[in-house]
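One structure is given below, encoded as C-alpha cells.
Just one protein chain is left out here, and the rest sit where they should.
First chain written, first letter: the chains are A, B, C, D and E, and each begins at residue 1.
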Amino acid sequence: MMRTKQSPKGLLLAAVALAVMAAVPLHAQDDPFAAPAAVVEETTAVLTDTAGDVAVVATEAVAVVAPEEPAEEPTPVEAFWSGKEAEQAIFTVNNLWICLAAALVFLMHLGFSAVESGLTQSKNTTNVLFKNVFIICMGLLAYAAYGFNAMYPGDNWSIPGWFAMGSPIANGFTESDAIVANLTSEYNAGYTIWGDFIFQAMFAATAATIISGAVAERIKLGSFMLAATIIVAFAYPITGSWEWGGGWLSEDFIDFAGSSLVHAFGGYAALAAVLVLGPRAGKYVDGKIKPILGHSMPLATIGVFLLFLGWFGFNGGSVLSADPVLVSLVFVTTALAGAAGGLAAAFTSWTVLKKPDLSMSLNGMLAGLVGITAGADSIAPWPAVLVGAISGIIVVFSVLMFDRLKIDDPVGAISVHGICGNWGTIAVGIFGAGVLSTQIIGTVAISAFAFIFSLVTFGVIKAIFGLRVSAEEEEQGLDIGEHGQEAYPDFVANK
Amino acid sequence: MMRTKQSPKGLLLAAVALAVMAAVPLHAQDDPFAAPAAVVEETTAVLTDTAGDVAVVATEAVAVVAPEEPAEEPTPVEAFWSGKEAEQAIFTVNNLWICLAAALVFLMHLGFSAVESGLTQSKNTTNVLFKNVFIICMGLLAYAAYGFNAMYPGDNWSIPGWFAMGSPIANGFTESDAIVANLTSEYNAGYTIWGDFIFQAMFAATAATIISGAVAERIKLGSFMLAATIIVAFAYPITGSWEWGGGWLSEDFIDFAGSSLVHAFGGYAALAAVLVLGPRAGKYVDGKIKPILGHSMPLATIGVFLLFLGWFGFNGGSVLSADPVLVSLVFVTTALAGAAGGLAAAFTSWTVLKKPDLSMSLNGMLAGLVGITAGADSIAPWPAVLVGAISGIIVVFSVLMFDRLKIDDPVGAISVHGICGNWGTIAVGIFGAGVLSTQIIGTVAISAFAFIFSLVTFGVIKAIFGLRVSAEEEEQGLDIGEHGQEAYPDFVANK
Amino acid sequence: MMRTKQSPKGLLLAAVALAVMAAVPLHAQDDPFAAPAAVVEETTAVLTDTAGDVAVVATEAVAVVAPEEPAEEPTPVEAFWSGKEAEQAIFTVNNLWICLAAALVFLMHLGFSAVESGLTQSKNTTNVLFKNVFIICMGLLAYAAYGFNAMYPGDNWSIPGWFAMGSPIANGFTESDAIVANLTSEYNAGYTIWGDFIFQAMFAATAATIISGAVAERIKLGSFMLAATIIVAFAYPITGSWEWGGGWLSEDFIDFAGSSLVHAFGGYAALAAVLVLGPRAGKYVDGKIKPILGHSMPLATIGVFLLFLGWFGFNGGSVLSADPVLVSLVFVTTALAGAAGGLAAAFTSWTVLKKPDLSMSLNGMLAGLVGITAGADSIAPWPAVLVGAISGIIVVFSVLMFDRLKIDDPVGAISVHGICGNWGTIAVGIFGAGVLSTQIIGTVAISAFAFIFSLVTFGVIKAIFGLRVSAEEEEQGLDIGEHGQEAYPDFVANK
Amino acid sequence: MKKIEAIIKPFKLEEVKDALADLGIEGMTVSEVKGFGRQKGHTEIYRGSEYTVDFLPKIKIEVVIADELAEKATGAIVKAAKTGKIGDGKVFISPVEEAIRIRTDETGDKAV
Amino acid sequence: MKKIEAIIKPFKLEEVKDALADLGIEGMTVSEVKGFGRQKGHTEIYRGSEYTVDFLPKIKIEVVIADELAEKATGAIVKAAKTGKIGDGKVFISPVEEAIRIRTDETGDKAV
Partner (left out) sequence: MKKIEAIIKPFKLEEVKDALADLGIEGMTVSEVKGFGRQKGHTEIYRGSEYTVDFLPKIKIEVVIADELAEKATGAIVKAAKTGKIGDGKVFISPVEEAIRIRTDETGDKAV
C-alpha cells in the first residue's frame, strides 16, 4: 500500500510487470503505457515465471534500466485535469476502485465483530459488539483528526523518517488539493484525496479491532476505549509512516498491504495487552487449560467469510489503482492463500487434535489471508498457496502454544495476526520480491514498537484506572456489568 | 439523486465544483472538462473552504456565470454512442457504478431485516423476516409496474409538478430508448435506462421497510402487505416526482440522496401507522414504560453494519455517475457522519441513561447516515461530522420522547428516519448548498404528505380488514399466529 | 458465460443488441462500436420488443448479416497493450468488474453456509458450516490445480468437444499469457487471465455446495469431502467444457450463466447423492412425513439475501465485460426474476399450505434467480418476471413432491437448483434467444451426466468407506460426532 | 414444611411473584416447562408438512414454606394465576422433611 | 395422590406421552434436564483443549395422578421409555398431599 514517492505511476506497474517478465526488459518504446517506471520493487516477483517454475527474479536490474523520473511525464492527476477523456476515464476507474475497496474494508469491521462475538460467551456479546461499534466510529474520526497526516506527512516530518505530528484533514478542496488530488505533493496515487483518505482510514481502525478480540470477556470498557483510541490515533500512524509514509523502512522493506503494518502491529499490541491484563477467570485452573467455549459458530463463520470478502478490498485496493494485471493477480493470490490456510488448518487440527476443528479452520483461513498480505502482488499463485498453507499450519500450533504459555487469547488474534503477520512479511523475502534480512528487520521493528507502545499504554491505564472488571462482573458477564443489556434476553443460557 | 433536467452533465459536476472553489469561477477555457455547466446547485457547497473555514458560498452566482445550455455539447449517452472509445469508457464506468450501487442498496434490505428482527422478540422473528422478504420482492415489481414512470414522468405530468400517473417500464430497448438511454429524453444521467431503473427501484422499497420496523410485533400480516404495497407503489413516487422527477420542489430544494424523500417519508408514514395501530400490549402499563427487549444484539449489529455499507451505494450512487471527486467526497462525508452519529449516541446514552447502550449506538450510526444523506455531496467533511454527531444526539432524545408519548416504535424507526431525516434536510440549509427556508418547506411538505397518506391508508385498511392481531396471537407471537412457523424451534425461549 | 471463440467482442454485444432491435439490422457504419459482430446469439432476444410485446426475434439473420471475423480488428487484449489509453480504460473497467463479480460470487458461499445451517438442526450446525468452509477452500485449489484447464482446454481436447484433461494453472505470466491475457488464444474475454480464473473458480465450488445442503445431517464428513472433491475437480469441468469451453454444446445451446451448467448440475448430483444416502432418521415414519425443523430462520434469511446479492456478480459477471447495456439489463432481469420467485412462492404456499411459509418464500427467491440464470441477458424484463414467478410456483410443488417421494432434501436444493435449473434453461427456448429442442437436449444431457457421475461416485464411496453416520451419531448430532464441537454451547437446545 | 409447586401461564409469573411477596414470602424458584393438558396445542406447518405442537410453554414455581403458611400461599397463587380460561394450570402440595440454607446451615422453617 | 417423575431419553418423549394418553391421563408437565449417571458423557475438544461433557440431555416428565392409577402409569412409562441401553433413566414416585386446578378451584383427584 506504499505510495511511490515523487514518481508515482500506479498505472505503469503493469507495464513494468510485463517488462520484467522473463527478465527481458522491454525498451521504452515498446512499453504499452509509453513511459518506463522507476521504484516498483513490489510488483516484480510475479513475472518470474518464464519457464513455468517458481523462480524469483530479482528486480533491481529493471529499476536501473528504467530511467528515473522522466520529468515531462504528467502525474495521473495532472492527466485527469488535462481534459483528455481517456485519462479521465482511467482516473475515474482507479478512484472508483479505491472507494469500493474502502467499502470492502469497512465490511471487515463487521467481520471482526462477528468473529469476536461468535468465539466468546453469550454473556459478553453485547460488550464485544459495543467495542467493535466504538472502534470503527472512533477509528475513522481519529484518523481524520490526526492520524492521516501523521502517517503521510510528506515533507513535514518531526523526526525525519521516524515521526511526524498529525493534524486534521483539510475541510474542503483548496485549489492545490484538487490539482494534486492529494494531501501533499509528495504522494500521488492517481485518485482523489478523499478516496485516499477513506481507504486508509478504514485500515486504521483494524489494529484496535485485533486487540479487542484478544482482551475480550474481562477488560473494563472505559479503559479499553481509552487504550484503543491512543493506539489507533498515535501508534498506528507512526509505524505506518515508516513504510507507507516514506519513512526509514520505505526504501527496501516490502509490506504490500500490511502483514506487518496492520496485522503484526495489531497482534503484538494485543499480546502486550493480554500480558498486562491476564487470562480470563477459569481458563487456567491448577495448571490445566479449561476451554471457554465460543457461543455461536454461525456468527464466527459469518465473520470469517466477511473478512475474506473484505480482504479483496484490503489487498486489492492496496494496488492503489485498478491496474488490471495487479488487481486480478492480487485477487488470485489472496483467494488461494486464504483457501490453503483454511484447508491446512483443518487437516492440521484433524491430525493433531483428532477432530476437524471448525474454529481452527476459520482461524486458518484468516491466517492464510494475513500471510499473503505482505506479498499479494509479488508472490506467484502457487507460492501463494504455499504461504497460505504454512500460515494455516502455524496458526494451529501457535494457538496451542499461547494456551500452554497461559496467554489467554479467546479468538486467536495474536496467532492469526501477530505470528502469521510476521511469517507473511518474511515470506516476501523467500517467495516474493523482498530481501530476507530486510523483511525480518522490518517486521521485528514494527512488532516490537507495537508491543512496547501497547505495553506502556495498557500498563499506565491499568495503574491509573484499572484494567479488569471485578471477578463478580466477569462471572456474571460484561453485558450486564458494563451495559445492563443482555444480548439474547429471550433465550436461556446454560450458565 | 435528482437528475438535472435537459442539461445533464454528471461528469461535469467536478469541474464546476473546482470552478466554484474559492468563489473564483474559472473561465471556460481553464475548465478541465472544457464545458461550463448550469444547474448544479447541489454540488457547490463543498468547495467553499478556501480559507480553511466552513464557510458556505451561495452558488446562484455561478449558475449565472455559466452560460446555460451550450447546445453543441453532446449528452453522455450521445457521446457513448458516438463511437469514441474514451467516452464509452467513461459511460461504462458510470454505468458499472450505478449497478454496483444498486446492489449495495439491495443489501440494505438485508440490513433492515436483521435490525428489525434483532430488536424485536424471538416469537415474532419469522413474521418480521417474512415482511422484509415481501417488501423487497413487491417493491421491485411495483416500481417496475407503476412507480418508476410515475416518479420520472418527463413531460407526462397529470398535474404538472405535482402528480403523474405511472405505467409499466418498457419491456425492451426501443431505438430511441437506447439512444437516450433513458425513459424519456427529459432525463439523462449518463448511464443506461436499466441501470437507472434498478438503482431507483432498490430505493423505492426502503420506505415500506422503515414502516415495517415501527409496526412490528402486532400488525396483521395481510393488512400490512396491502398498506405497504399502496405506499410503495403510489405514495413514494409522488413525493419523489416533486423533487427528483422535476416537480415543484426540484428548482431550489436540495435533497441529494433522500433524507426527506426516502427517510423522512418512511419515518412519517411509520408514525401515522403507529398512531393508527397503537402500542404493543404490555409496553405502557399503568403509565409506566416497560421495555420489550430485542432478542438478538448480534442480529441488530449485523443489520446496522450492512446498512452502513449499503449507504455507500445509497449516497455514492446518488452522484449518478462515477465522478471521482464527488463519489469519493460522498464516501468520506457518509462514513464520517455515520461514525460521529454512533459515537455521539453512545456517549449521550452513557451520560443520560447511565450505561453505554448498544442499541442506541447502533441507532446513532443510522441516524448519522440519515442525517448526511441530504447533503452528502455538498457538506464538507468536518461539518459532516457535526451533522452526524447532532443526529446521534437527537436520536437518543427522540427515542425517549416518543416512548414518553406512548408512541411505540420497537426499532426507533420514526426517530432515526423521520426526525433525523428532517434534521439532515435542514442541515443542508445550514452547512451545505441549500437555503434554510426552502429546506424546511421541502422536508415539511414531504413529511406531511407521507404522514397523511399513510394515516388514510392504514385508517381505511383498519376499518375494512382490521389492523391488529388478536391479543392471544400477540401474546403467543405472530410467528405461530401468522405463519405457523417458529424462528428458533430448537431453542427454549424465556417466555 | 461462454467466451466466444476466436472472435471475442465482449463490448460489441451492445451494439449488436441495438442492431437487432426492431429486427432492423444496422449497417456497419451506423454501428457505434464501428465493428459488426458475429456469434452473438445469446444477446439478441432482449431487443425483441419494438411493438411493446414480448415477441422473440430469431437472431440467425443478424449473425448472417454480420460479416464473420474482420481480421484486422484487434482483440480487447491487443487493444489494451496497444498503448491507446481509451482501450486501456475499457480493459481496466472490464477487468475490475470481473474481479468484483468474483468477490460477489465468493459471498454466495457464505450465503449457502447460512441457508444450509439455518434450515437444519442446531445439533448439526458446526458440521454444516465446516463442510462449507471446506468446499470453498478445496474448490478454489482444485480448480487451480486441475479444473480450469480441463474446462477451458482451448485446442487441447482429449476427446474433442467432450473431454479434456486438466492441469495446474500457470504459475506466472509468460509473455504470451500476458499478451493474450488468457490461457490459450482460443478464448479471449477482454480481461486478464487472473480475473478470468478467479471468477470461474468461484463458480466451480458452487456445485458441491448445492449437494452439501441436500445431504446434510446424516452424511459422514470424510466421505462427503472425498465425493465433493471428485465432483468439483473432475465432473464439473467436463460439462462446463461442453458449453463454455467450446465443446459439443457450445454451438447452439444457450446457458448464459449456468442454470444448467452450475445449478442443474449441482441439483442432480444432489439428487443422486440423496438416493444413495437415504433420508434422515425420523423424517418418514409409518408412511407419514414428519418435518424436521430448521433451527434458525434469521440465518436462512441472511443466507438467501446474500445469495441474491451474489447473483448480481454471478449473472452480471457472466457478461464477461462491463458492457453497460448488458450488465445493467442483467441486473434488472436478475432482480425482477428473484423478486417474482419470492412473491410467487409466498402466495403459492399461502394458498396451497394455508400459511405464508417463510422458508418456501426464501426458496422461491432462489428459484427465481436460478430460473433466470440461463437467459438473464436474453430475456426481456417482463418475461423475466414470468420466468421467475413460474420458478417460484414450481419450487413449492417440487419440494412437496420430493417429500412425497421420500427423497429427503433438508434445504430444498434439488428443487431450487435442479428442477428450476432445468426450467430456466428451457425458458430461454421460450422467452429468450434459444431454440426449445436444443435447450431441452442441453439441460437433459448436463443433468443426466451430473446424476450418473454423482451416483457412481457416492455409490463407490459408500461401498468402500460407508456414507452414513451411525444412528446414534445422527441422533446425538454430527457436531459432537464428527467434530466434538457444539455450535451453540451456551444455549439449551430443545432436543 | 410443604412444597408448593404451581404450573402457571408464563405471563402470570409477575403477578404470582408479587402476590407471594405480599405475603412476605421471600424466596422461590422458577423454571420453564412445557405443559400437556386439556388446553390443546397448535398445528404448525414447515415446508409443506403439518405437525402438532402438543406442549405449551408454562412456568413452574416452587416454594418451600412452613406448614402454616401453605394454605395462604396456595390461595394467593391460585388467585393471581387465574384467568378462567383453559390452561391456567395446577398447584400441587407435597411434604418436605427438611430444608437447609446453604449459606448459614440454618435448617427448618428458618431456612426458607 | 402421587407424583410420578420420570427421567427419560429425549427421543422417547413422544412414545411416553402417547402411552400415558392411552391410559386416559390428560395432563403432564415436561422439562429439559441434564442427567449424570452410569451412562458416561463424551469428550469434546475446543481449540486444542479437551473437556468432558458429563451431563447428557434428558427429559423429565412429571405427572400427578390419583393413587390407584399410579402403578399403571408407571408401568406404561417404563415400557415406553425402555431401550435396554444404559441411560434409559429412572422413575420416582412420591406423595402429593393436595392438587388444585387454578381455573376452577377444584381440588384432589378431580384437579389432575
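Points worth noting:
By our rule, a residue touches a chain if its C-beta (ideal position, glycine included) is under 8 Å from a C-beta of that chain, and two chains touch if they have at least 3 such contacts.
Here the structure is a predicted model, which is why all the values come from computation and not from measurement.
Displayed chains that the missing chain touches over the full complex: A, B, D, E (touch as defined at the top).
One of E:A19, E:A81, E:A99 or E:V112 touches the chain omitted from the figure, and that residue is E:A81. Contact with the chain that does not appear here is found for just one residue of D:V53, D:A66 or D:A99, D:A99. In the full complex, chain A contacts the hidden chain through residues 475, 480, 484-486, 492-495. Annotation for chain B: contacts to the undisplayed chain at residues 289-291, 293-294, 349, 353-355, 357, 359-360, 396, 399-400, 403, 412. Looking at chain E, the residues touching the absent chain are 2, 6-8, 31-38, 54-55, 58, 60, 74, 77-78, 81-95.
Here is the rule we go by: only the chains that are shown with their structure count from here on.
The minimal number of chain-to-chain contact steps leading from chain B to chain E is 2. The pair from B-D, C-D or C-E that reproduces the interface of A-E, where over half of the contact pairs by residue number are the same, turns out to be C-D.
Interface comparison, B-D against C-D: more C-beta pairs in contact at C-D.
Of all the chains, the one whose CA centre sits at the greatest distance from that of chain B is E. Of all residue numbers used at the contact between chain B and chain C, under half are used by both chains, marking a mostly different-residue interface. Chain C and chain E have CA centres that are 50 Å apart. Centre-to-centre separation between chain D and chain E, using Cα means, comes to 18 Å.
In terms of their C-alpha centroids, the spacing between chain A and chain D amounts to 56 Å.
Of all residues in chain E, those touching 2 or more other chains are 32, 45-46, listed in ascending order. Of all residues in chain C, those touching 2 or more other chains are 84-86, 89-90, 93, 96, 100, 293-294, 296, 302, 354-355, 357, 359, 484-486, 488, 491-495, listed in ascending order.
Pairs of chains meeting the touch criterion are A-B, A-C, A-E, B-C, B-D, C-D, C-E, D-E.
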